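Here is the structure we will look at.
Heads up, one of the protein chains got dropped from this complex, but the rest are sitting where they should.
Chain nomenclature is as follows: A and B, assigned in order of appearance, with residue numbering initiated at 1 for each chain independently.
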Amino acid sequence: MKQAMNFRDPHRVNRLIKCIQAKAAPVAERLGRPLQIMEVCGGHTHAIVNTGLNQLLPSSIELIHGPGCPVCVLPTHAIDQAVALAEYSNHILVSFGDPLRVPGSQHSLLDAKAKGAQINTIYSPLDALKLAKSYPNKTIVFFAIGFDTTIPSTACTLQMALQQGISNFRVLCHHICLIPVLMTLLKQQEIQLDGFLGPGHVSMVIGVQAYKPIVQKYHKPLVIAGFEPVDILHALYKLVQQFSTQKYAVQNAYSHVVSATGNQPAQQAINEVFISGVDAKWRGLGLVPISGLSIRPQYRSLDATLLLEKKYCTKQESDPTYCKKVLTGSLKPQHCPWFGNKCTPHHPQSGLMVSSEGACAAFYSSSTKAKQG
Amino acid sequence: MSNDQIITLAHGAGGEVMQQLIDKLFLKAFNDKPLRQKEDQARIPLAELHAKGDRLAFTTDSYVVSPLFFPGGDIGKLAVCGTLNDLAVGGAQPLYLSAGFIIEEGLSLTLLEEIVYSMAKTAKEQGVSIITGDTKVVERGMADKLFINTTGVGVIPQSIQLSAANARPGDKILVSGFIGDHGATVMLARDNLGLHSDLQSDCAALYPLINQLLLQHTHDIRCIRDVTRGGIGGVLSEIAQASNITIELDEVALPVRSQTRGICELLGLDPLFLANEGLAVFVVDHQHAETVLQLMQQHPLGQHAQIVGEVTAFSINHLHLKTRYGARRIVNVPYGLQLPRIC
Partner (left out) sequence: MCLGIPAKVISILDKENGTALVETGGVRREACVSLLSLQGKSINNLIGEWVLLHVGFAMAIIDQQEALDTLALIASLDGIDANND
C-alpha cells in the first residue's frame, strides 16, 4: 500500500504533467490539432475523471473514452438471458454488482429482483461456488461478464466445480476479449485516434506481446498503464515521446504488474475451459468478430445456456443509434442528442450511461466546471 | 423468560400472551412511569416542556437493518440513536421516544430481549424516556425478522436557530469523525462478500457533543445535520440545495479509516456515499471554525473531527470535490444504492 501511495503522490503528478506538456506542445503544433488518445479501459476513464487528471492535462492532449467497460457493451440479450434464468423457480442468479441496472428488453436484473427473482450480489465467482455448496437443492447460476482480466477467474471456478463434482452450479458466459475490439475500432474509417492507453489489468493476463500485431499493422502507439495517477501520466508521457520521435511501438508503463507474456497459468486455464475466437455481439458496436468465448464440451454440463428456452438464444436487437459513435470516439458523450435528456443515469438507454465507467455516465456525473485553482 | 422461546402470532394478538410480553419485557426494560400506567397514550406535562424552550421538535424514523446485530451496535441501539440524532441536529434536547415493533413470527425471544434492553440502555444513557409503544407480529415472510419505528420528541431552546438554509459563502464545513464506518461495517456484516475487518459501526447518540458546542457557539453554528444513509455526500448536497449554495470539499481533508478505504477500493465504492449513524456535519462561520473544531476534537464523539470544506458561492447548489491534485469535479448523488463493482 505504501508503494501505491507513491503512485498517488501529487508532486510526481505535477512533474509528469510538466514533462508531458513540454513534449506534447510541439507535436500538437506539427499536427495542427491536439493529440487524440483513447484510454481503452473504463478503469482509466474512472480514474482520470475522479482525480481530475483530464482538467490538469495540457490542451495539446485530448483523451477519448474508449469501449473498455464490459458492462457498457453488454448486449440486451445477455441481460434477457440472465433475467430469464433468475426468474426460474429454484434458481439463484449470482452476479457482480455492475450489470444489475443495465436495461434488458423488458427489465433490468434489479427490476426482476423487485418482482421476486432471486438474485445475489457477490464479489468473487468463488462465492458463487460456495453458495452452490450451501444450497445443494437450488441451481446457482453465475452471470460471468468481463474482459480478459476476469475470464481466468471464471475458468478456474469452472475447473473447481467440475473437479469437486458440484452439479448444481452453472455459468452464463458473456465474457469478451479486448484485442478483437481494438482491431474493430482501428478498422473504422472515420476514426481519428493517434494512440492508445493500454488496459493495465487485461494486459496483466494477456501480456505486452499480445498487442504487437496491432501496432505493427496500424502504426498506432499503445502504452500499457496502471491505474494510479502516476501510472497513467507515465504512460501518457511515453506515448507523447513516441509521437515526438514518430516511432511507434507497444510499451509497458506498468512493468511492476504486467510482463511480456502475461499470466500463463491464467491463459492455460482459459484455453482448457473455453473455445476462443467466437463472434460476439457488443452493445453499440454490433457483431465483433472473434471477440467471444464458448464453454468447451467437457464443461458443457455447467453451461447455463442449456437451461434457456430457444427464444433467448437467438434474440436480435437494435443498437441505440449514437452509442457506436461514442464508443468509437467519433462523438463525445456531451454532444450526443440523447445525452442528459432521453438518456440519463436515471433512465439509461444503454450501458454507457449505467456503469460508472461508461463514457456517458462518467461524463454525466463528473461534468467538470472550474479548472485548477 | 426461557431461552429457546420464539415469537408467535399470539404475541401480537392482544390476548394473554401479548400482555405477558408487554409486562415481562417491554415494561420491565423501559420502566417508565407513563408506560406503566398503561393508558392508550403517554401524557406529557406541557409546563415541563415549556420550561426548556419555545419549540417542540418531533421526528420519526423506521429501522430495517440487516443483520440485526453488527459490530458496534444492533437495531435497537440504532433505533434510539438515529431518532435522537434527528432531534439533536435541530438543536433540540431529546426527551421522549415511542417504540413500535413489527416482528416476523419465529424471531427468537432471546434476541428480541437483547434488542429491547439495548434500546433501554441507550435511552437511559441519554436521559431519554421511552413512554409509549406498540407491538405487531406478522406471518413468516411478511417482514424480515424485526422492524422498529421510533418517534422522538424534544424541545429547542429559544436561542437556537439552526437550519439547512442558513449556509452562506465563506462558511466552513466540519465533520465530527470518520466517514462511512456504519455503511462499510453493515455491508461486511451481511457476509455475502467474504470480507472481514475490525471495523465498527459509529452508531452513537450525538446530543452530548452537539449540546456542548451549541452552548458555547450558539450563533456561530449555522446548521447541523446527521449523516445517515446517503453518506456525507448526500447530506451536503441537501444543504447545498436548501441554502442555494455551492460546497467544495477538500479530498485530502476527509477523514476515512484505512479499512473503509480498503473496502471502497476492493468493491469500487465511494466513501462519500457510505452511511454513518453517529456522525454530524456542521456549517460554521469561518471566523469560529477553528475554535469549534478544537472544542469538537476534545469531546469523545468528535476526536477525529476535521474541517473538510467550505461554502464557495451562492446560487449554483452543487457539491464540488477538490482532488488531491488540485482539480475540481462535481459530485453527483448516485441514482440508488451503490453496488459493488468489478470494473
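Rule of thumb we're sticking to: a residue touches a chain if its C-beta (ideal position, glycine included) is under 8 Å from a C-beta of that chain, and two chains touch if they have at least 3 such contacts.
Please read all numbers here as calculations on a predicted model, not as lab measurements.
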Name every shown chain in contact with the chain that has been left out of the document. A, B
Residue, one of A:H77, A:H201 or A:K220, that touches the chain absent here: A:H201
The listed residue (B:I7, B:L49, B:I130 or B:C343) that touches the chain absent from the view is B:C343
Touching the left-out chain: which of A:G146, A:G198, A:G284 or A:P333? A:G146
Where A:V94, A:L158 or A:V230 are the choices, the one touching the absent chain is A:V230
Touching residues on subunit A - with respect to the absent chain: 1, 3-4, 6-7, 12, 15-16, 18-19, 22-23, 41-43, 68-70, 96, 123-127, 146-147, 149-150, 152-153, 156, 160, 199-202, 204-205, 227, 230, 234, 237, 253, 255-259, 263-266, 269, 357
Residues belonging to subunit B that touch the chain removed from view: 188, 194-199, 257-259, 261-263, 265-266, 268, 341-343
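Throughout what follows, only the chains that are shown with their structure count from here on.
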How far is the middle of subunit A from the middle of subunit B, if each middle is the mean of its Cα atoms, in Å? 38
Can you list the subunit B residues touching subunit A in their complex? 192-195, 266-268, 318, 320, 323-332, 335-336, 339-343
What part of subunit A is in contact with subunit B in the complex they form? 8, 10, 13-14, 42-43, 49-56, 69-71, 96-98, 100-101, 120-124, 126-127, 146-147, 150, 229, 345-346, 355-357, 364-373
